[in-house]
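For this view, one protein chain was removed and the others were kept in their places.
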Amino acid sequence: MSNSKFSRRGVLKTGMVASAGLALPQYLRADSHAGFTNAPGDSEVILGFNVPQTGPYADEGADELRAYELAVEHLNGGGDGGMLGTFSSKALDGTGILGREVKYVTGDTQTKSDAARASARSMIEKDGAIMITGGSSSGVAVAVQALCQEAGIIFMAGLTHSNDTTGKDKRANGFRHFFNSYMSGAALAPVLAANYGTDRKAYHLTADYNWGYTTEEAVKSSTEAMGWETVNAVKTPLTQTDFSSYIAPVLNSGADVLVLNHYGGNMVNSLTNAVQFGLREAQANGKNFEIVVPLYSRLMARGAGANVSGIFGSTNWHWSLQDAGSQAFTRSFGTKYGFPPSQAAHTTYVQTLLYADAVTRAGSFNPCAVAEALEDFEFDGLGNGPTLYRGADHQCFKDVLVVKGKENPENEFDLLEIVEVTPVGQVTYAPDHPQFAGGALGSCNPGA
Amino acid sequence: MDQFILQILNGLDKGSAYALIALGLTLIFGTLGVVNFAHGALFMLGAFVAVTMSKLLTLSHKVVDEARTDFLGNPLQVDVPYIYDWFGQAAGDVIIDWAVPISIVAAIPVMIAIGFIMERGLIKHFYKRPHADQILVTFGLAIVIQEIVKYFYGANPIPTPAPSAFVGSFDFGVVLGFDPNAIIYPYWRLVYFFFSIGIIAAVFAFLQFTTFGMVVRAGMADRETVGLLGIDIDKRFTIMFGIAAAVAGLAGVMYAPINSPNYHMGMDFLVLSFVVVVVGGMGSLPGAVAAGFLLGILESFASMSAVIDFLPGINQIIIYLVAIIILLTRPRGLMGRKGVMEE
Partner (left out) sequence: MLGLEKKDFRLLLIVIGLTMLAPFILNPFPEGSEMAQFNAGYPDLMQRFVIFGIFAIGFNILFGLTGYLSFGHAAFLGVGSYAAVWMFKLLSMNVLPAIILSVIIAGLFSLLIGFISLRRSGIYFSILTLAFAQMSFALAYSVLTPITGGETGLQLALDDPRIFGVAQTASGNIPVPAIFGLEMRASYELALGSWLFTFNAGYYLAALFLILSFYLAIRIFRSPFGMMLRAIKSNQTRMSYTGLNARPYTLAAFVISGMYAGLAGGLMASMDPLAGAERMQWTASGEVVLMTILGGAGTLIGPVLGAGMIKYFENIFSKINDTILHGWFAFLPDGLENFVVAIIHPFIGKGWHLTLGLVFMLVVIFLPGGLVQGGQKIAAMFRRKQPEDAQSKATEPAE
């Protein structure tokens, strides 16, 4: 160290601090004796709301965040209680979770799996969150779910529609309330057959990534079972903004139905382009040409504007449902924010309540106890009718809505109308269904 | 055969968008020597001029309609545009319907002004700085512009339809002797194509036939000598920046009905437009235009399902693949000039 100016005293000081650190080792969290990661203290419990705040799904993320704030308010006894009053389980009483006040932290997933995991890890490591929830794409849901499994945290998925989330990428610590590609296909096919007949030729445009593949497969197999024929299925790049070169050949391909397996900005653009090319007015094979969008969201419908009118699709929930739970939620959300909630807001609100309820029924925050309380839990009053949280794959089974774009919307939120509520029996599948093959839940991980 | 004609049409249409954006970018590259990462943001701002115009035209006051109720059961508040009060409902609807063409008129002064402010306020201090610094500052600016737009308009796309007179498609198939519906093309996209050709021609004519253009072209070739001749090249460069901004903005306005504008549409086009400019060759306006059309047409061909079945994923990479091939076979792109941005 001859050419260094480090003083001896400085080195000594550093050494002392370091040895103090070694003398007082506390392995992992101070509360590791509780036997699971981030066991909450006696006065408060922290939940992590990990939603897209930047990027194309930022508005969806903002709506999720509103719903989370509402859920926290209701759990802590504020507001009008929302769906707490209609929920079939009466374990929650508005005093927080197990007597602890609910606090929350927020983060930005950027709709990128890396950023989402970074944000989730900071919630777990820095803020001590006991549960992570949120997200607006399957890529993020699957990535964060795997992280939570590893860290020993419960993950309550937000908006994620790919079969893989509770199929080949399922995890014991992850739970999904939202519906999936298979359910969309199963719910849509009969309605399509009833409206458009069983002798149809379909042309698929599919987003070239996992969610697109599962949705295409689901819609294809269930419409083919109804007698439809699939003429062609073309993959489109995620980054595509102008779909004209994919839409242009459709009309002359012999098809008379176009299925757009697109989501978000892709769907807004492909649908807008399809309408521009006059597909709505066209005739093919002596029938009216039709367009189908398997997964609808209100925000997407808003982006596509008048182009959605009359187009069929499926959705997890819609605020115009007349059951008591939906009405209660729409009322408290609408009163607080001035407009009706989206399906993303609904699923995240419900997930938060379901988690809180499971903890209360289990009497513990231990992820394994919570998972046990959620598995095969049957409930009602949260907006989708009687629902089962199936233990075999942690997927909720409930009614699925088939919707259609409204012809004459009254305002920018009133864009979809419910065509049919497909009963749960029609969308239920076996846990080992080929579309969900591969992967295993594993066993729950309490962490620490 | 009809499929090929259809994809050539598509390619020309896509290509005209690429060419128009690349033209503005290469004007700034070539004349000012500035790597402008905020160019995509200018394109986006153009589209939002159209959005803002349709918002302004539908600016409304609330009228309570006791007969109907909203989703919470309260009396419904109906928005009535002021324009109805002034011109009556029928005329008001026509004006609102024509929001996009009207905003073209508004976009030219707005975008030129934005260009001036950007150049005078920020870019001119970076002429002598390394390209790396230019990238950092314009990238920062692009983010700031985007975030401001997002703050006011949200992240969701905003539908901005073309006037109803342009709804529907023209059937080329019938004209060319194919089956009906074999080759159809939307009217608005045809308008976009001819509009782009018009703008491109105007820019070329301006540079070719005016004294101003001559000086700028001379400046592009040899800036120092032109400066030594006592010509105030800086002022002309400011104007050039304004023109480039206006070209990007007009491209954006006209694009708004094709795809609903959102705040990050500029970033989506940014990388692509850089590729187009470089493939065309640095410092060459005709090169940028040619590369725009070439890449547009090739991209369209690559999206044909027969091609994708043969080479899966080719539609994902075609533009980059073509860029690599061209740059490896022609050292300075299609028509690049020696020594521009080669260090």
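Should a chain be cited, it is by its letter among A and B, assigned in written order, with residues numbered from 1 in that chain.
Everything below uses one rule, namely that a residue touches a chain if its C-beta (ideal position, glycine included) is under 8 Å from a C-beta of that chain, and two chains touch if they have at least 3 such contacts.
Here the structure is a predicted model, which means the values were calculated and not measured.
Colleague: Of B:I5, B:I96 or B:I135, which one is in contact with the hidden chain?
Modeller: Per the contact definition at the top, the residue touching the missing chain is B:I135.
Colleague: Of the residues A:W211, A:F312, A:F397 or A:F436, I need the one that contacts the missing chain.
Modeller: Of the candidates A:W211, A:F312, A:F397 or A:F436, A:W211 is in touch with the missing chain.
Colleague: Identify the residues of chain B touching the omitted chain, counting contacts across the whole complex.
Modeller: 35, 122, 125, 129, 131-133, 135-137, 139-144, 146-148, 151, 271, 274-275, 278-279, 282, 312-313, 316-317, 320-321, 323-324, 327-328, 331-333, 341-343
Colleague: Since one chain isn't shown, list which residues of chain A touch it in the complete complex.
Modeller: Residues in contact with the chain left out: 1-6, 14, 17, 20-21, 24-30, 53-54, 58, 61-62, 104-108, 112-115, 117-119, 121-122, 125-126, 137-139, 142-143, 146-147, 149-151, 162, 164, 169, 208-211, 213, 235, 237-239, 439-440, 442-443, 445.
Criterion: only the chains that are shown with their structure count from here on.
Colleague: Roughly how far is chain A from chain B, centre to centre by C-alpha average, rounded to an integer in Å?
Modeller: 34
Colleague: Quick check: in the complex, which residue numbers of chain B touch chain A?
Modeller: 2-3, 6-7, 9-11, 13-14, 17, 68, 70-72, 76, 150, 154-159, 161, 168-169, 179, 181-182, 184-186, 188-189, 258-260, 262, 264-265, 268-269, 299-300, 303-305, 308, 312-313, 315-316
Colleague: Would you mind writing out the residues of chain A in touch with chain B in their complex?
Modeller: 54-59, 208, 232, 234-237, 239, 241-242, 244-246, 248-249, 251-252, 265, 268-269, 272-273, 276-278, 281-282, 284, 299, 302-307, 319-320, 330-331, 334-335, 340, 410-411, 413-414
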